[in-house]
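Excluded from the complex is one protein chain; the other protein chains are retained at their positions.
Now for chain A:
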Amino acid sequence: MYKILEKEVFSPIIKQFVIEAPKVAKSCKAGQFIILRINEEGERIPLTIADYDREKGTITIVFQEVGKSTTQLGQMEAGDTIKDFVGPLGEPSHIEKFDGPVVVVGGGVGVAPVHPIARSLKEAGNHVIGIIGARNGDLLFWEGKMREACSELLVTTDDGSYVRKGFVTDVLKEVIEKHGKENIPLVLAIGPQPMMRAVSNLTKEYDLKTIVSLNALMVDGTGMCGCCRVSVGGTTKFVCVDGPEFDAHAVDWLELGRRGGIFRQEEQQAMEHHQCKCGSGCGGAK
């Protein structure tokens, strides 16, 4: 059993937990993820390690409620326990001192997984330009944390309700134009698939090396089932053990998107089943 020590609500659908998991906290690195299972009937869901405290033995996760399991998770409170919590999984981000400014882009809930990578890159001596964005100002979180983790931070919202109006790709384009594409050694982007794809398309035009963290469907997360497979550069890779980070320009985005939707119908069914088991409109709380 793994205890939720702290809960923070960033928006009605974005929440943060600090969870007691000393074994994971001891060895995890930026870019890795965990898989958790809420209870005996639960499914195994992957979430990125957004932060960790080796001394306290804790892991921070930030998640967006998109379906049954994340919604159920969001209903849990500090003091509750999670049945299973395994990690760190996946390969850590490749961190080195690059020649020139590195750009990290976090969209939506992707701000959380980008954070430890930005911090590690900065600790390695890089000048890190952070770009974070959300649909609107209310959905934006961790601005302060990101400002600390990056050398400079640019913020945008799709609807202009906070700081400025524009997609993260608009800001990225300005950054590339300002610094010159030949001076930027690396762009790293994490967020919803359409956003990562848009970043990839943009940086491809500039021929700028770009890394993305893929969120394929997963079961075990140890390379045993092949559920998470994706074509990268024409060969099949398992996101859970070969990734989750890959060269954005080599990813078969169409296939990734299709495979991500395999269980759409069932996911909906699960959500409806969850939302009301008792007919009282309890929201699935019972």
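Please note the rule applied: a contact is a pair of C-beta atoms (placed from the backbone, for glycine too) under 8 Å apart; a residue touches a chain by one contact, two chains touch by 3 or more; residues count from 1.
The rule is short, and it goes like this: contacts and distances are computed from a predicted model.
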item	value
Among "Sulfate transport system permease protein CysT", "Glutamate synthase (NADPH/NADH) small chain", "Putative ABC transporter ATP-binding protein" or "Acyl carrier protein", UniProt-listed name of the chain not shown	"Glutamate synthase (NADPH/NADH) small chain"
Residue of A:K26, A:R135 or A:K204 in touch with the missing chain, whole complex considered	A:K26
Omitted-chain contact residue, chosen from A:T48, A:S69 or A:S93	A:S69
Residue of A:P88, A:G108 or A:G166 touching the missing chain in the full complex	A:P88
Residue ranges of chain A at the interface with the undisplayed chain	23-24, 26-27, 37, 41-44, 68-69, 83-89, 219-220, 222-227, 229-231, 236, 241, 254-255, 258-259, 261-263, 265-267, 269-270, 273-274
